[in-house]
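This is the structure I have questions about; it appears just below.
A single protein chain has been removed from this complex, and every other one stays in its place.
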Amino acid sequence: MMKLRAVRFGFSALALAALVFVLPATAADKIDPVADAKAFKKFFYDKFPKLKPEDFVNGPYSMDEGLHRQWVEKEQFPPYEFAVEAGKEMFTKPFKNGKTYEDCFPNKGIGIRQNYPYFDEKQGKVVTLELALNQCREGNGEAPYSYVRDEMASLTAYMAFTSRGKPFDIKIPNDPRALAAYEQGKEYFYTRRGQLNFSCATCHVQSPGERVRTEVLAPALGIMNAMPIYRSEWSGMGTTSRRFVTCNSQVRGVPFNPQDDEYRNVEYYLSYVANGLPISGPGARP
Amino acid sequence: MASTIRVRATNNGDITEVQALIQHPMDSGFVKDSKGEIIPAHFIQQLTFEYDGKPVFLADWGGGVSKDPYVKFAFKGGKKGDELKVSWVDNKGATDSTTAKIG
Amino acid sequence: MKAKLVLLALLSAGPAFAASEADYKAAYAAAEAANKEAGQLRNQWTTTASTLAAAKKAADAGDFDKATEAAKEAEALAKASIFQATSEKTLWRDMEIR
Partner (left out) sequence: MSKTELGFSRRVILQGAGAVALVGLGSTTFGWPAFAAANDKYPEEAFKQKSGADAIKSLYGKTAEASDKIKLDAPEIAENGAVVPVSVTTTLSDVSSISFLVAENPIVLVASYRIPAGTVPSVANRIKMAKTSKVTVLVEAGGKLYSADKEVKVTVGGCGG
């Protein structure tokens, strides 16, 4: 009798173990942004224990003392002042139909950057700040701006400036398309590409704080918070789109068109996992 | 057109600290554009700061000064509310000037 | 994984005999097709495009040896980018922060 019970007991234990084993396996395929974000932040907080969470939004300047001093000097009178002022001027200059960007955005576009990108359930896709600005222009009969040139850079610089200090507040609605976009963004972030065979993570997860020649790599956590960035390298304000496109070419991967799905989704992923960290854009960068 | 000169002048009793950021390409004449042609030299040559009719600082610049140039200096004297006259001229003869209130 | 990529990228067997224009055209077409497939997989390399251009330039100058060799190299690069795209479909999870 004893043996039978033992067998039965053994059997149920086995079944239980199998179940438990099965659960995490399916859990891994289940898209869980909340868990991802927690793990993502933990990885960087453990990797850089001396940094406070908000330090991550200053990218390379929180990684290297020499760079930090040069940044502090620049911030006294930052070169992006002109872009912010140009953006402010453009923001309130009426379109031909008399409307302005203020009519397209909640709260007249002031202090809302931290909510972008968002998942637009009507369009069924992720809408970034840059896309929303061009959709506003086209909706008012104006030609869209290039995503990589000064006009878009100035507008986003001004909108980011009005959100400085506000924590990222990216939402993923309970809509399978939103979850899919988020997951595709995550996959893009970790996928190796180009002849150099790097993914975004190769530089920004495996080796933040280290140098690529003279440039110190920024951690992925908080990397969107400073956008758009005034890079000394470009001696001008650069949009998020420009950053993605140039990063692709640097690893010898052919870039997509700015604001293609992959770019909007990876921005969605990177912004979401940085929820809670303050907006620091427009940021000055090397 | 808004002035190309941004000035911050603050007085703390006996010294007035001045910072200026100027919108200018400061092309050195040694850089090629994407089509491989040399971008001609175009940079601010002289920048002057005057307080109470007297020069308090004069900069002679070459093409090696950064784009959207920045400079910081200080001079003894100056009072809150007084004006500081700032003006520049570049190698093409273009000029701009502004007056800033000492804060 | 990396070694395989490097091997494929260097797969440019020099022709033992003088390549004709037909050899070049065949090699170029193969390279272009492979690069097109890489495009469908959203994973072309900039070096594939530049090597294709070099092949075309050599062909225009009548140097079909060089042109064919470059076209073959372009094909190898395109194939490597295809290999990268397909293998990364699963490998990306290895680096994911969990």
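We just call them A, B and C in the order they show up, numbering each chain from 1.
Throughout what follows, contacts are C-beta pairs under 8 Å (C-beta built on N, C-alpha and C of every residue); 3 or more make two chains touch, one makes a residue touch a chain.
It should be emphasised that the depicted structure is a prediction, and the values quoted were computed from it without experimental measurement.
Shown chains touched by the hidden one, complex as a whole: A, B. Set against the missing chain, the residues A:51, A:67, A:112 or A:254 yield one that touches it, A:67. Interface note for the absent chain: among A:92, A:107 or A:235, the touching residue is A:235.
By the touch definition given at the top, subunit B reaches the unshown chain through residues 15, 26, 28, 30, 45-46, 54-67, 69-77.
The chain not displayed touches subunit A at residues 60, 66-67, 69-71, 73-74, 79, 196, 198, 203, 212-215, 231-233, 235, 249-252, 286.
The working rule: only the chains that are shown with their structure count from here on.
When the interfaces A-B and A-C are ranked by C-beta pairs in contact, the top one is A-C. Look at where the CA atoms of subunit B average out and do the same for subunit C: the two points lie 53 Å apart.
Those residues of subunit A that touch subunit C in the shared complex are 28, 36, 39-40, 43, 186-187, 190-195, 197, 199, 201-202, 205-206, 249, 252-254, 256, 262. Subunit A contributes residues 76-77, 79, 81-82, 85, 89, 235 to its touches with subunit B in the complex.
Within the complex, the subunit C residues that touch subunit A are 2, 5, 9, 39, 42-47, 49, 77, 80-81, 84-85, 88, 91-93, 95-98.
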